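Complex shown without one protein chain; remaining protein chains in place.
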Amino acid sequence: MHTLIVIDQPPYGSWGGRESLDMAFSLAAFDQPVSLLFIDAGVLWLKQGQEPGGINQKSVERNLAAASIFGVESLLADTAACHRFGLNEDNLINGVTRIDNTGATLQQYQHVAFSG
Amino acid sequence: MHTLIVIDQPPYGSWGGRESLDMAFSLAAFDQPVSLLFIDAGVLWLKQGQEPGGINQKSVERNLAAASIFGVESLLADTAACHRFGLNEDNLINGVTRIDNTGATLQQYQHVAFSG
Amino acid sequence: MPADNHTFTLVITGAPYSSQAPETALGFAQAALRAGHTIDRVFLYGDGVHLASSLPSPPSDEINWTRAWSDFLQEHSVPAVACIASALRRGLVNESEQRRYQLPASNLATPFEIAGLGEWVESTIKSSAQSSRVIYFHGGA
Amino acid sequence: MPADNHTFTLVITGAPYSSQAPETALGFAQAALRAGHTIDRVFLYGDGVHLASSLPSPPSDEINWTRAWSDFLQEHSVPAVACIASALRRGLVNESEQRRYQLPASNLATPFEIAGLGEWVESTIKSSAQSSRVIYFHGGA
Amino acid sequence: MHTLHIISKSPGHTRFRECLGMMGEQDAILLTGNAVTALADSTITLPETVYALQEDLRARAIDPEQDISGQVTFDDMVSLTIQAQRVISW
Partner (left out) sequence: MHTLHIISKSPGHTRFRECLGMMGEQDAILLTGNAVTALADSTITLPETVYALQEDLRARAIDPEQDISGQVTFDDMVSLTIQAQRVISW
């Protein structure tokens, strides 16, 4: 069963996104198929150059860029949300697939979850 | 100094509104001038007939209806939000003053606070 | 046990006295057992771990959600697990974590346990069966 | 002390490891003292009371917000108070509340105290002076 | 019913809009907690098949009349989660 974890909150202001990533990486660690879908302001997790040291948090940019190595099948991002937040080939981290129809994507997964 | 406590969340789904009322009643208990302003879905706190026993919570309707007795100067509600949620003379609790310009109201108070 | 018996895993991510998640989840859990279904596990994640704290003392005319859940779990022998990563960050610890991190106290209510996300992963694997469901109870604002 | 010395009361309503409120508030507090101002009191309300728990053990490469705040408060002798109603509902208790409610433990970190909303009211009264400010730090989502 | 969407957030929350925008034609929605206020909110257009938890409506004094497919109890909610091919909580 393929799981889709959805992230819709911007990074660092709350812990939801981070705990969503933990869910995805745990599934991958147990060899369960999992993908991540970023929608709304959640797409900002995928922007290059995050430096949260000044707010005493760790960057997850490197973890996300290495998601496929850890066994996460795909990083999906809503094209419209990327456009809205000025995200393109030049400033997105590697390995992101932009999708035009998030509703259709949602239909493809038996198990869809948010972290909170 | 007159304090305005603002409530913008609907009742019972979170504790913010309840803790806002506690702030207002505390100020009143210490004889400090205080008013409550309900905006957005927060106006639903002012609807008659709330029965939260089935979700194991207490109704605050009686406390609000008695707010003036406890020393809260006024219960203000955004007219547009009341209209949006179908609130009128027939289903609003007693003692609510509807206001048309919430921004102008905000300007009148030196201390404006949300509970969270 | 009825022929259409299903197995549920409930995941609670909202805290009591901050969200309605523990209340909605308990109503659902009671109804599921009434209908003859099984709850294999309750998993607390994120702010939901606060439900497993032994220390809340709400006013006497308000319900104590930890106690209500604790009574339900013990009466029906349903296991409940708080995610260890969420729990340690939010100050929910059992005696063994207290010793390991040299903390001044422990505050995990009976019969809750602390364990890793692997418990949740296990439930999602089981739920690929047609007769299983993982249901999430989030906070609302 | 400079001629334009101001007095601040800081109210924190967001929990650590759930919101950025304790981080933003600490940055502000440090800057206020650097500029020669005074912080008369820090008041924790709602989910903000979790900041006063002695039990969080975040991963070693993450900051422990209770300890960071506790160090700041002690170094500068700033009093910090958690609202008793918020604290009792959310399972934050000192030894005296532990005895009163017959709880299995207490978890209030030094130097935090537990008291009523009257402490916040007192700050709002003082803040009617031109040189006083009550600043709120809420969670964000 | 293909998917049952359970939503607990207020209609003003971004999650509520995302749910409405991403649900399929054969899906149903179940409003719980603050989400039931959508039935009193004249700015919200809900899909055809909408359920709402009875006690959450009663708590907030919201009477949806003919607006919805059904006011449901927790017993009904359990049945709905079984009838659906999958459940998504928002």
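Labels A, B, C, D and E are assigned to the chains in the order they are written; within every chain, residues are numbered from 1.
Heads up, the rule we're going with is that a residue touches a chain if its C-beta (ideal position, glycine included) is under 8 Å from a C-beta of that chain, and two chains touch if they have at least 3 such contacts.
In this text the structure is predicted, and so the values were computed from the model without any measurement.
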Absent-chain contact - pick from A:41, A:75, A:99 or A:112: A:41
Residues from subunit A at the interface with the omitted partner, ascending: 9-14, 40-41, 44, 47-52, 54-55, 57, 83-86, 91
Sites on subunit D contacted by the missing partner chain, in the whole complex: 4, 6, 8, 14, 19-21, 24, 27-28, 30-32, 34-35, 37, 133, 135-141
Residues of subunit B in contact with the chain not shown: 8, 39-41, 102-103, 106-107, 110-114
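FYI, only the chains that are shown with their structure count from here on.
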Shortest contact path, subunit D to subunit E, counted in steps: 2
Maximum centroid distance from subunit A, chain identifier (CA atoms): B
Taking each chain's C-alpha mean as its centre, the one farthest from subunit C: B
Copies subunit D and subunit C - interface residue numbers shared by over half, same or different: same
Highest C-beta pair count, chain pair: C-D
Centre-to-centre distance between subunit D and subunit C (centres being mean Cα positions), rounded to whole Å: 29
Subunit A and subunit D: spacing of chain centres that average the CA atoms, whole Å: 33
In subunit B, residues with contacts to at least two other chains: 9, 12-16, 55, 57
Residues of subunit C whose C-beta touches two or more other chains: 14, 17-20, 46-47, 62, 85, 89, 136, 138-141
Those chain pairs that satisfy the touch definition: A-C, A-D, A-E, B-C, B-D, B-E, C-D, C-E
